[in-house]
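Have a look at the structure below, then the notes.
The complex appears here minus one protein chain, its other protein chains still in place.
Entry: chain A
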Amino acid sequence: MKEEGEREVVTPGEVLGKASDVRAGRGAYLAPHNNLVYASLTGFRRALSPSPDSPDQRPTVEITDHKAHGAVPEPGSIVIARVTKVMAKMASADIMCVGPKSVREKFSGIIRQQDVRATEIDKVDMHLSFRPGDIVKAIVLSLGDARAYYLSTAKNELGVVSAESTAGATMVPISWTEMQCPLTAQIEHRKVAKIGG
């Protein structure tokens, strides 16, 4: 339920309340040395009332409608990536969208052989799962190493969303391992994502 009151704009460093009165939500932080909750973003301050059965009855104060920084992949977020390189044991992909937001500059991700699907993970052939240029939907497993985020397509709804055939047409998915070109009726192998219910 949205409360219409006066909407107060806060800037970083402004005091939002005492730690005994409010809890720090998104865009706010608690300073341990003086037990005050400060804002860390510029935006409108909003108070969320706590759920009635939680032991902590302090309202959560958070900052909304802020100009958030560009999307950054976080472990557990669903991303859309374009495959750039396919090798024997892994595929490189450029992460273009995190959730519903597109990134300003691409991030590098890799999909390892054991993360392509959930069953028979050692018998995966990378070239029968991805090709360069495919658009895949994946989940971020972890921050990975210095070079790339680790991605996984090991779920039914993850995998290749859109791919171009060798003839140049957008292919139609037939099963979870095959896609067909509408122009030449050629069947190509991919790890296809199951879209829809």
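Criterion: a residue touches a chain if its C-beta (ideal position, glycine included) is under 8 Å from a C-beta of that chain, and two chains touch if they have at least 3 such contacts; residues count from 1.
One rule holds for everything that comes next: contacts and distances are computed from a predicted model.
**Student:** Mind telling me which option in "DNA-directed RNA polymerase subunit", "Membrane magnesium transporter", "Afadin- and alpha-actinin-binding protein isoform X1" or "Exosome complex component RRP41-like" is what UniProt lists for the chain we can't see?
**Tutor:** "Exosome complex component RRP41-like"
**Student:** In the complete complex, the non-displayed chain touches which residues of chain A?
**Tutor:** 9, 11-15, 27, 29, 31, 38, 40-44, 65-70, 72, 104-108, 143, 145-147
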